[in-house]
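Have a look at the structure below, then the notes.
With one protein chain withheld, the remaining protein chains of the complex are depicted in position.
Moving on to chain A:
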Amino acid sequence: MPSASEPVTTLAARRPAVMAGRAARGVLLLLLVVAVLSFPSLAPNPYILSAGILVLNYALLSTSWNFVGGFTGYISLGHGALAGLGAYGTALLVTKAGVPSFVALVVAALAVAALAVPIGYAALRVRGASFVIVSIALVLVLLLVFQSWASFTGGSRGLTVPRPFPDLLRPEHHRVFWFLFAGLLALALLVWWVIDRSRFGLGLKAIREDEDKAESLGIPTFAYKLVVFVVSAGFTGAAGGLYALWFGDLDPVFQFSILTGSYLVLMALLGGVRSLFGPLLGALVVGTALEYFKVEYGSTPLHLVATGLLLAVVVLFMPDGVLPAVSAAIDRFRPAQQSIREVTAAELREQREGAETELAGAGPAASSTKERA
């Protein structure tokens, strides 16, 4: 085996920056936790708290979506349907079978995950635009089923879900659900983080970069995609179930809406699909904006125009999302050798010189331009 010569200078120079980065991240994480824990007490009225729960719900859904979208690059617009299945599954188990609320939630989430196996088995065979279309079809099919099968689902009249804590007053109800949503979000983030740094995660990212190449290197791409799709569906289903228990009223038009999936994509793209907290940040921005527009401009479709514009701006100017753009901007103010750009420039120079000295052999004839040819 060849011996690995450590690039001592690079590593030594980078250590303080890595530490500083870690400390900064720790502080931010602590702030986030404090903000989440104190929000119910700080919210001036129950409406703000319930709007906060909606945003948290979006953050949870978007983070769940990011298991598929962020790791594998498969853009699903169908995740709204998975949330809808979780919501209806929970609601029907409670109303028709009399299952305790939170048992119903867990069972429904597991059922959605199980259902994701055949769905993923079919949908993950196609890539790119075809996958997007298949995912849209899933939403449309389920919308029709849940609207038409009124005797079972309540159809367009809706389905009322009994509250899990009937004794609680409304503000208390919101408060409890705020923490339930936050807990589930924390779990989703934790699982995403574990996968992100794992060998499994590296395989998924390889799929995102070049699926055929990943397969030829020995990564069982289809199995990997299916597993992460099932994980994503499980969390999405659980989020839907929690929403059903919180909101207490389900309508197929809202549960099986393509808009939901589109919002999730927008949020994740906005925040940054490669970052753990990207979808959370995106949900914070888009979710808050959506609520604001709905309150201010009520019945007009102006919030759709606004989200459309936002999506265009993100794709044009920050294709990697806000978080990577922000961290790149911060890096610019760091000491010179830490800037991503300058390291790259230095590396480039070094590699050019290296290429010349290494490749030239006896004579200086071989130039870097030749190598590029």
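We adopt the following convention: contacts are C-beta pairs under 8 Å (C-beta built on N, C-alpha and C of every residue); 3 or more make two chains touch, one makes a residue touch a chain; residues count from 1.
Simple rule for what comes next: contacts and distances are computed from a predicted model.
Student: If you look up the hidden chain in UniProt, what protein name do you find among "Thiosulfate oxidation carrier protein SoxY", "Cytochrome bc1 complex Rieske iron-sulfur subunit", "NADH-quinone oxidoreductase" or "ABC transporter ATP-binding protein"?
Tutor: UniProt protein name of the non-displayed chain: "ABC transporter ATP-binding protein".
Student: For the chain that's not shown, point to the residue among A:N57, A:S101, A:T153 or A:T221 touching it.
Tutor: Looking across A:N57, A:S101, A:T153 or A:T221, the contact with the absent chain belongs to A:T221.
Student: Which one, A:G203, A:G237 or A:G287, makes contact with the chain that was left out?
Tutor: A:G203
Student: Thinking of the whole complex, not just what is shown, which of A:L42, A:V126, A:L144 or A:V194 touches the missing chain?
Tutor: A:V194
Student: Quickly run down the residues of chain A that touch the omitted chain.
Tutor: So the residues of chain A touching the unseen chain are 1-5, 7, 10, 194-195, 197-203, 205-206, 209-210, 212-222, 343-344, 347-348, 350-351, 354-355, 358-361, 366, 368, 370-373.
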